[in-house]
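Apart from one protein chain that is not included, each protein chain of the complex appears where it belongs.
Right, subunit A next:
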Amino acid sequence: MSRGHPDAPTLPDDVLLRVERLTMRFGGLVAVNAVSFDVRRGEITALIGPNGAGKTTVFNCITGFYKPTVGRLTLNRGDQSFLLERLRDHEISRRAGIARTFQNIRLFGGMTVLENLLVAQHAPLMKASGMTVLGVLRFPGFAKAERAAIEKAKGWLERIGLIDRADDPAADLPYGDQRRLEIARAMCTDPVVLCLDEPAAGLNPSESADLNALLRSIRAEDGVAVLLIEHDMSVVMEISDHVVVLDYGRLICDGTPALVREDPKVIAAYLGVDDEEVEQVEREIEERAS
């Protein structure tokens, strides 16, 4: 298999992805300013903050859409470490094992639900098909690999309750199902980190509860770390182990949900209070608590 970058720093055992002093400038605009945080193994990490705080920019840097202006993104997979800013687009998934979804749905609408999950297993299948030649000739090795891929895809369809719609075009599914299918598709790439950009956006409360259950099962059963951007606090507070808060491109808080919920800076950021008034808000909270 591919080897990691030899000059990547060694991470502590429990840290899967370390973001260090990540800065992203677009011309004169500093979208993300010296942000550092860790994503730990087996945890759900939430990235929150008001609109325009730079959350999606952080995602875009992690998944290779942007090359960071400054900063280091290290991912540890097995005993190999990768510097994400050096990987090419498709290597982010293939070598580092990062999967991602977007705010808007980006399924392959013209393909069937099952095919969407098979596309995500492209790398192993392509290898088994010997660059297509053996695949066309239906060699046994390829047939076996393809059966395994279909089994895996069906397993995921069972888990998200879409097995009956396997052969329908993905675009025909209702919105909530499309959201879950996207997560299943991302999981079919065998990731170590699953990055979800607002997975609960536009979901009704019951779909939102389903999503929570799905993410919990991904953490527990698949052992995959989840990094999610979310505005729906019921999702964030309920399922995340660790919350990172950004505001105007800076990290303002990093800790457990309980800690973040009480943090005056976070409250101020969400309510839109000026910096000078933060202390006042802080006092008010203390008063209310006592």
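We adopt the following convention: a contact is a pair of C-beta atoms (placed from the backbone, for glycine too) under 8 Å apart; a residue touches a chain by one contact, two chains touch by 3 or more; residues count from 1.
Convention: contacts and distances are computed from a predicted model.
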{"item": "Hidden subunit of the complex - UniProt protein name among \"Cytochrome aa3 subunit 2\", \"Branched-chain amino acid ABC transporter permease LivH\", \"Protein FixA\" or \"Multicomponent Na+:H+ antiporter subunit D\"", "value": "\"Branched-chain amino acid ABC transporter permease LivH\""}
{"item": "Chain not shown: contacting residue from A:Arg94, A:Arg216 or A:Arg250", "value": "A:Arg94"}
{"item": "Candidate in contact with the missing chain, chosen from A:Arg3, A:Lys67, A:Arg86 or A:Arg106", "value": "A:Arg106"}
{"item": "Residue among A:Glu20, A:Glu43, A:Glu85 or A:Glu115 that touches the chain left out of view", "value": "A:Glu115"}
{"item": "Which residue of A:Met126, A:Met237 or A:Val278 touches the chain not shown here", "value": "A:Met126"}
{"item": "On subunit A, residues whose C-beta touches the chain left out of the figure", "value": "63, 65, 89-90, 92-94, 99-100, 102, 104, 106, 108-111, 115, 118-120, 122-123, 125-126, 129, 131-132, 135-136, 185-186, 189"}
